[in-house]
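Excluded from the complex is one protein chain; the other protein chains are retained at their positions.
Chain lettering (A and B) follows the sequence in which the chains are written, and residue indices restart at 1 in each chain.
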Amino acid sequence: MDASFFFTQFVSGLTMATLLFLVASGLTLIFGVGNVFNFAHGSFYMLGAYFGYQFVTVWGNNFWLSLVLTAVCVGLVGMVVEAVFLRRIYGRANEGGFQILLTYSFILIIDDLVKLIWGTEYKSLPRPQGFQGAFQAGDIYFPAYNLLIIAIGLFVVVAAWWILSRTRAGRVARAAATDREIVGVLGVNVPRTMTLVFGIATALGGMAGALAAPLRTVTPGAGIEVIIDSLIVVVLGGMGNFWGAWFGAILIGEVNAFAVAFVPKWATLFSFLVMVIVLVFKPEGLFATRKIRKL
Amino acid sequence: MTKETAMNFKAATLWGMIVVLFALVPVLASSPYQINLASHVLIWSLFAVSFNMLWGVTGMLSLGQALFYGLGAYSVGLLVNYLGSAWYLPGIGIGLLAAALLAFFLGLLVIRVGGVYFTMLTLAFGQLAWQITFKWYDFTGGDDGIQGIMPPGLLGNKTAYYYFLLVLVLVSIWILKRMAYSPFGLILRCVQQNPDRVRFLGRRVRRNQLRIYIISSFFSALAGSLMVGVDSSIHTDMLYWTTSGEVILMSVLGGINQFFGPFVGAVAIILIEDYVGAYTEYWSLIIGTIMLVMVLGFPKGLVGEARRLIMRFGRTETGR
Partner (left out) sequence: MAPILELKAVDKSFGGLHVTSKVSFAVMPGEISAIIGPNGAGKTTLFNQITGHLRSDAGAIFFKEENIVGRSPQQIVARGMGRAFQIASIFPDETVLDNIRAACLSRLGQTRKFWRSVVTFRQATEDAHAILDSLGLDSQADRLAFELAHGDQKLLDIGIALALKPALLLLDEPTAGMSPDERQHTRALIKKLWKAFDLTLVFIEHDMDMVFGIAQVVRVLQQGALLAEGTPEEIRANKQVITAYLGEDF
């Protein structure tokens, strides 16, 4: 294994890890703050990819502007969905099961709506100007667009760290993750906070979808693949744990990238393998913040 | 006691009607297609009822029962494909055994974690099985599946096969029904409602969960293996997560807290699918909307809501 091959795979793994992290961090945030499992989170990712396609390819907007617009629009859709539908079942008996079913119905509905609006053909998105090529360092080439995604991911991580540890909103979110009653006591409007968290999380997912679109083709049904990958990431890191999701994403991204290089056909099995190993030895995840609810 | 006898009589009448109705299908059917449709209804009913033993009864929402349904189907399909149609019935037996064994080992892994984790892990393992089947083209036929799988001898006749599956499905549902009303079933419901209290009854929560996981998976595999002879084929879609989703939908539609809820749900969904499927390709938009409406508005399902209405009506009547 020479250095150039190693670095190429490594960067490709980091790219995937970043995209996964953007989706998984939203998933884990919603779960941590609201104890809601958003099974449809992958569908917001897919929605992001289609919005990006619409803004850039169809309407010919600037990539950067489109990225921001996509995040905002997907976030708004997420907030509406939370406020109109999800909120109705909070606190119901067997809520967990009904959450999954309700968000499952979103997957089915969003999938078909996307087909109705954009059709079933594959869509593609060009890379933004200035990021089509690759940087060269010695005899190693780094695709510029991949580096860009990684940089954006790092920016989100730093921003998230700053918000979670330095702002009041972040402290409230962290408090909510450990003890829900405290938040009410602090005088926070819990329903509004939840809608906002849902909006931020889905906006992150939508942004990931738009960022991924130039690398992967955009198709309906992409949501479920992403949700399963993010789910593995979240299980690895410990549900509701932000940093666990980051670590899990990097682990799965790299495992995948190298598996693709060595055993392309069976590559997808490796992330499952990692998950099984973790489950056997540490079922609550590598960085669990709280005991998992026993059934 | 008279009340119980009356209830038993009612249940027996209901059972009798169901049996007679389904037994008459080949006689009344005007085309083989109707027998095929009735077969689908029966098999999905078994699949849904066995799934609901997990969810509605014990509170374990699995999103991966397609794994066992597919395992049953592929055991029969592959054995017949590679070794000949004499292996059809042994294939069913092998599939059931494999499902029970797999459920035991998988159960040890996924039952340790509760709630949403359980759901998501069953989904992940289900998708893993689907991917393996999908990619192992040389052995499983991948996305093409395998066609032309015929049961041997007399069972090759569609009507004979229909009665074969009718008996197996009804007997299985009967067994599950007895189980649901037995002490074991009572403990399972207790596990759903208050697992901590079950521990203080001196019963092991996880062990009971594992038992029902194995039983449910066993009957899901039976449903899958019976389906092979109906469609004469196996396909990776049988393992795909939407198949697991379909039985959830059937259970929700019919009512998860009623033993016959999933049965009613399965009948309704198969018939709607058959009817609507002819008009539109946007099937998942329709079932998604049905699911949304049921979850938000009628969480008790068709059977549950009907019962509630009857009870309310009955109460006002006696009140007068």
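The working rule: a contact is a pair of C-beta atoms (placed from the backbone, for glycine too) under 8 Å apart; a residue touches a chain by one contact, two chains touch by 3 or more.
Worth saying up front: this structure is predicted, and the values here are computed from it rather than measured.
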Since one chain is left out of the picture, which of the remaining chains does it touch in the full complex?
B
Using the definition of touch stated at the top, determine which of B:G91, B:G126 or B:G185 touches the missing chain.
B:G185
Listed in rising order, the chain B residues that touch the chain left out are 4, 178-179, 181-187, 189-190, 193-194, 196-197, 199-204, 257
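Throughout what follows, only the chains that are shown with their structure count from here on.
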With chain centres taken as the means of their Cα atoms, state the distance from chain A to chain B in Å.
33
Write out the stretch or stretches of chain B touching chain A in their complex.
55, 59-61, 63, 109, 111-121, 123-125, 127-128, 131-132, 135, 195, 205, 209, 241, 245, 248, 252, 282, 284-285, 287-289, 291-292, 295-296, 299
Across the complex, what residues on chain A touch chain B?
31, 37, 85, 88-89, 92, 94, 96-102, 104-109, 111-113, 115-116, 224, 228, 231-232, 235, 239, 265-266, 268-269, 272, 275-276, 279-280, 283-284, 292-295
